[in-house]
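Input: one structure, supplied below.
Here the complex is missing one protein chain, while the rest keep their positions.
Up next is chain A:
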């Protein structure tokens, strides 16, 4: 994996591995992050994997930029030839897609995509997604890629309150809001699943590289699984 490094903060180094979003690259970067954590131990305070990058925040009492880069270079130049098998269990997410309650953007979006609400739900729930990165909020997983017919820019005006569990799309990605928060993505439905649980290990249900599928469920199933309206 080709790489480059740059200073991204007084105690931060950003490693770049490419320019294009690619689920396989995200999975490799996630695994590399775990490897670096094991190799560099106490020197690292935080590792943030994203689509094409790894941000390392380090303890300046133990390392400076040059010393850390010197330690990273052999580790990055001698990566395992092929990425370890990333085949993980697919996580199935039940979603109640409903234009009247959980999916307030379904109707407008279907119009824009020139399809019916049913087709739109089918397009969203009929493919497997991969988690690229976590960010924005605890356990918020950016997943891709959407069917090209569903690609649409974010809402002009973000909502100040998006309910927890909301399943949403924007650009060529989909995500689930783990907690109630502001948000500018288009809301299609809601899942009763808990995406972030402080007491679980790890607390985030989804990890980069994880395979995910959405399944449409009816109102009764949604409610019986603990969903709220």
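The working rule: a residue touches a chain if its C-beta (ideal position, glycine included) is under 8 Å from a C-beta of that chain, and two chains touch if they have at least 3 such contacts; residues count from 1.
In this text, contacts and distances are computed from a predicted model.
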The chain not rendered here carries, per UniProt and among "Allophanate hydrolase 2 subunit 2", "Phosphate transport system permease protein PstA", "DAK2 domain-containing protein" or "TonB-dependent Receptor Plug Domain", the name "Allophanate hydrolase 2 subunit 2"
Touching the hidden chain, out of A:139, A:165, A:192 or A:209, is A:139
Which of A:52, A:152, A:166 or A:191 touches the missing chain? It is A:52
From A:4, A:101 or A:119, the answer for touching the chain not displayed is A:4
Residues on chain A facing the left-out chain by the touch rule are 4, 6-12, 14, 16, 19-21, 30, 33, 45-55, 57, 60-61, 64-65, 133-141, 178-179, 181, 196, 198, 202-204
